[in-house]
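Shown here: the complex without one of its protein chains, the others still in place.
Labels A and B are assigned to the chains in the order they are written; within every chain, residues are numbered from 1.
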Amino acid sequence: MKEFIVHFPVLAVMVLFLGAFLAEIFGFRSRIARRVILLSCVSVSAAMIFALIPAVFLRGEVLTYWMGAWEPAAGYAIGIGYEIDALGLFFALLVVTTFCLSAVYSLRYMERDRHLGHYTTLFLMLCGSVLGLVLTGDIFNLFVMVEIMTFAAVALTAFRGSSHGALEAAFKYLVIGSIGSGMTLSGIALLYLQCHTLNMAQLSAVLSGGLTPASVFALGLMTAGFGVKAFLVPFHTPAADAYTAAPSSVSMVFSGMVNKAGVYGLIRLVYTVFRAMDRESLQITLIVLGTVTMFAGVTMALAQHDFKRLLAFHSISQIGYVITAVSLGTVLGVSGGLFHAMNHTLFKGLLFLCAGAVYYAAGTTDLDRLGGLSKKMPHTTAFFLIGAFSIAGLPPFNGFASKWFIYQAAWSRAVSTGNFFYTVVTVTAVIVSVMTLASFIKVTQAVFFGQLPAQLSQVREVPLTMRIPMAVLSLGCLAGGLFYPFVSETLLAPAAKAVFTPSVYIDAMMGAGTAQAAGVTDAAAAALAVPGTWDPVLWLILLVIVLLAFFLVILTGEKTRGAVLDDGGQEDDGRYATFFGGERALPSHVSGSDLFWGFRKNWDGYFRIAQGLHSGRVNDYASYAVIGAVVLIIVIFLIFGFR
Amino acid sequence: MKFKNGITERNVIVKCGADHYLPFALVFGFYVILFGTVSPGGGFQGGVIVASAVLLLYLGYGFQTAGSALRSEVLRVGESAGAVIYVILGLLGILLGARFCQNVFFDNGAVGDLVSAGTVTFMSWAVGFKVLTGVGFLLLLLLGLLAADPDEEAEGS
Partner (left out) sequence: MKGVRIAAVSAVCVLAAVWLCVAVYSSLTLPPTYDGSSVNVLDLYRDPENTDLSDPDGAAAVIVQENLSRTGAANNVASVVFDFRGFDTLGESFILLTAIAGTYVILSRKKKKDEKKEDASDEV
């Protein structure tokens, strides 16, 4: 049994793919077969990944596995290897959590759709591909998994083909995704021509001898390619359409797993393979990308009318946070970024599941037509509030803890380098957080509070199987915020250390001593300690007092709000008489478009330009992607030109 | 001028060509799949050549005949079965105590024989089967779209 644990990484990935094929063979006629295959494959795979935690996190080993037992010969790696260090297992845990909860949610959520056999197949292929992506140590295998992920994601976006815009969203995702995949493949081919090997550990050792222009070009191409997968600006345009059009269990997987695949690829590329993050100009480039993404995402979200499209733009914005934090180049920054990636999976998954619950119950996600759902769906409202507080960064939830890490990391960088740029980044991060809070106040008011329209008076709470994943994610949000020192020590510190110790990565795969022979050095041990964070307990006490006062005011207030709006008929109940002498109660629900109208009007010029750029035409989107990639490649050439 | 079975004058030549080339395509395609490890070719290449039989049937006989001769449900299940066989061949490595996808019996014949390279041969066959059923299914799907177009039926003559 102890020997068999060696095979667990491959088996965890293969079980998911086998389940996809079995679902295609047996899952078309029988609902039981589909559900059995889905749940069993998902749980077996999750169990195998959880079984690797003691070895990698607690004992600090790096697990390696050569496919077909092709050990390196004559100093070169001839086979494909799986290499799981703390960073890879961290992302694998996120992936596994996301797809387990999404599978449980989709049991009831997707029951009204047709072609569920294909849904199971495509869903399991998507999960297997992302899991394979984070566990692999070979760069071409990474690309193959990225391809499977792209095609499965495109097919799942188009799944509800009869809904408005689904096919169009899938087409845009396919075009921009293919541009990204093409750039990644070109980069990999250039890197192989230069280094004669495809193993990431060996590439790292070979590239330590100096970067030639071909490898710099490869770095630029691959950075752009992974930026497309992570949906950074200017590659973010298909994300808004794709997250809206996909079914909500799939949107949760997109925002929880597929984004993180791009982030993981980027971290592996610049920190482990190229080890180029000691150049401050590359850090500044990636931080600029991340900051622009943060800001553009949240400002576009403020102007949205559709629930899921708003959540999609917020997802883009939070990934901007992650990339900014990871590109700061310090251990605190990287651990803040990884913590925010984990929390983003939890709270954004929760928010998408709540959006799906609203769609399941009410049939629409238009913010102008919803309202007052807290009367009929109290559990969903509670979960949504937890998610909204987390994303806005209110204590004691997890979003607060990770944003706190990010502010501290950016600010300490600003203090240590004295560069005004980092101050701007910190201030932007805080402003974006405030705007996120504003946007979620708008959504909460528009969907859950206020007055219930008459046509929605028949909605009921969603079934239990849909509420269980939401409850689990809410608990995760709460626990991540309350117990963040524990999370930081057990999960984040090993992962962040793994990012900064590439020689451990190289030696585990290619044999001890390779890293030293190639001249790869790690960061000094003193720099690897995660410094203590500022103590937020005082802020927490203040917030608790304010919240208590707030609830006291609400509870002692009047109960006449929340009445079911009548569409135009006569009010015959004297209790609901208004002040306007005998006229019927006017609809006074402040809907999604009415809140923050003043803000939108003041920034009218900006919104006109931004919304004009998001024209919906795939030609424009593709040109933004290509121009963005070209600018990024030119900037990277200029960075590496100055020695 | 229409003959019976909807075959017009234009189609007779195409139908005869399809009749004559179909056996060649099938035999050559299966040869490329089977001898993939010995001569140039392999699973992917041979599978696509065999799948061109679907195209030849469609060109010669129209979609009704092609669709009834090759049932798309069978092809779809066959594709997944081919994938399952490939994964099981990879898992053979784990079952026999070595690593995943290992060539566990690679010296079971002299070099140049048909079955000589162990799992390489069988994996090539599995991929060939998968590609031929998969691409066949895809062609039937896409050609079915063309055939369902009502305008095409109307202007057959």
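Keep this in mind: a residue touches a chain if its C-beta (ideal position, glycine included) is under 8 Å from a C-beta of that chain, and two chains touch if they have at least 3 such contacts.
The shown structure was predicted, so the numbers you read here are calculated from the model rather than taken from an experiment.
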Shown chains that the omitted chain touches within the full complex: A, B
Touch criterion as defined above, residue of A:Leu63, A:Leu122 or A:Leu373 at the omitted chain: A:Leu122
Hidden-chain contact residue, picked from the options A:Phe8, A:Phe57, A:Phe151 or A:Phe405: A:Phe151
For chain B, residues in touch with the removed chain: 36-43, 76, 79-80, 83, 86-87, 90, 100-101, 103, 106-112, 116-121, 123-124, 127, 130-131, 134, 137-138, 141-142, 144-145, 148
Those residues of chain A which, in the complete complex, touch the missing chain: 17, 21, 24, 67-68, 70, 73-74, 76-80, 115, 118, 121-122, 125, 129, 132, 138, 140-141, 144-145, 147-148, 151-152, 154-155, 158-159, 161-162, 167, 170, 193-198, 210, 212-214, 634, 637-638, 641, 643
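In the analysis below, only the chains that are shown with their structure count from here on.
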Centre-to-centre distance between chain B and chain A (centres being mean Cα positions), rounded to whole Å: 40
Touching residues on chain A, where the partner in the complex is chain B: 7, 10-11, 14, 17-18, 21-22, 24-25, 65-69
Contact footprint of chain A on chain B as seen in their complex: 76-77, 79-81, 83-84, 87, 90-91, 93-94, 98-103
